[in-house]
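Data first, discussion second: the structure below is written as structure tokens.
All protein chains but one are shown at their positions in the complex.
Let's look at chain A:
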Amino acid sequence: MSYTFQWRPVLRSLPEMLWGASVTLEIAIMAMSVGTALAILLALAKRSNLKILSRLAGIWIEVARNTPALFQIYWIYFGLGSLGIGIEPYSALVFGITFNNAGYLAETFRGGFSAVPEAQIRAARSLGMGAVPTLWHIVLPQMLRVTFPALTNQMVWSILMTSLGAVVGLTSDLTGVTQQLNVVTYRTFEYFFVSACLYYVMSKICTIFARLLAWRLFRY
């Protein structure tokens, strides 16, 4: 039995797939922005002298980094559901990836924070700057430069992780759209091939954009 490739139906549904890709990108960007902010707080909490705070941050980081991302999304979707808190697949996916991003990045940022010399903080404090302005104007910009490559990787990883939306029945993202088209046409290889190409292009664009951003931001 032989299989003949048929690309025409795929090309015809390209607009739908591109729309799906935009949803994918939207989810990844949201999960990345909120995840980065949370990761900074987690990294600070982990270093905090308050035991309870550093313990809780520790648990978050451990779970996010050492269990499958797929399970994390499951827990949020079905876990909250079983508590009577209904949640859309879309939100479950955003929360799940955010949770995962925050955990991974927190660990990266913890290293990044230690890379900023203590003397920088002293110099800022000696000018009368408080702890928070020092963190914001002196520590964070230097920490973000050190961790920027890792941030870029995490962004790419976030884009690819969105495909896990399939397990909670998300149909609007690129994987969801592809899946649905596949069920109707059975052109499995063609659809998933084109879909993979779109993921690849999105990831590449992200990496290139990040490189331009770094070039603009870190001129020193």
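Simple rule for what comes next: a contact is a pair of C-beta atoms (placed from the backbone, for glycine too) under 8 Å apart; a residue touches a chain by one contact, two chains touch by 3 or more; residues count from 1.
Here is the rule we use: contacts and distances are computed from a predicted model.
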{"item": "Chain excluded from display, named as in UniProt, from \"Molybdopterin-synthase adenylyltransferase\", \"Amino acid ABC transporter ATP-binding protein\", \"Peptidase M16\" or \"Glycosyltransferase family 2 protein\"", "value": "\"Amino acid ABC transporter ATP-binding protein\""}
{"item": "Sole residue of A:M129, A:L160 or A:A210 that reaches the chain not shown, by the stated touch rule", "value": "A:M129"}
{"item": "Among A:S22, A:S48, A:S91 or A:Q142, residue touching the chain not depicted", "value": "A:Q142"}
{"item": "Interface with the unshown chain - residue positions in chain A", "value": "117, 119-120, 122-130, 133, 137-138, 141-142, 145, 218-220"}
